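Here the complex is missing a single protein chain, while all its other protein chains stay put.
So, chain A:
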Amino acid sequence: MSSTKIFLKSSDDKTFEIDETAARASETLKNIIDGGCLDGVIPLPNVSSNILPKVIEYCKKHGGDNGSSKKIANGGVDKDKEILPDYDEEEDKREKVRVDELKKWEEEYMDFDQQVLYDLMLAANYLHIKGLLDLTVEKAASMIRGRTPDQIRENFNINSDFTPEEEEEMILIEDEWDDEWAFD
């Protein structure tokens, strides 16, 4: 499929190229393209040059489809899928392979530290890329689940800004198995 090239300029004045079909994964870019303001470069003052390639990589993978990425982010194939009489097993297998492949890609794609996660989340928010925003939000949530506030702070490099008086008034909620798992 031939496609028009679009140029994006990062906050630190570096220009990147992206196919129009891929760019349409972003609602913001889609609106600009459809608005017909395509002469020249689209400036993205909120996205830096170390994040923009990452965003483009996502758009290339998901260009043109905004829906399916959400399905993957929410856990992939529906386990309870009802088996209908004219159910195509081959088609289902191909679908499963496709989903597995995409999950694997996402796993590798999402392998970065909390600083990149933060920037990517804001970029996805700014560019209205729902699938990517869901993906990053889910990653952040997974860095919270099953952890103590101390462990969460460490994961996100946050300092507690509560006063000692507030700490004094604390009610404690404890996980019985913290002893064994807290420090793995």
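Everything below uses one rule, namely that a contact is a pair of C-beta atoms (placed from the backbone, for glycine too) under 8 Å apart; a residue touches a chain by one contact, two chains touch by 3 or more; residues count from 1.
Basically, contacts and distances are computed from a predicted model.
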"KLTH0G08404p", "Exosome component 7", "F-box domain-containing protein" or "Glutamyl-tRNA(Gln) amidotransferase subunit B, mitochondrial" - which is the UniProt name of the missing chain: "F-box domain-containing protein"
Residue touching the undisplayed chain, where the options are A:V41, A:V97 or A:I158: A:I158
For chain A, residues in touch with the removed chain: 114, 118, 121-122, 125, 133, 137-138, 140-141, 144-150, 152-153, 156-163, 165-167, 169-179, 182
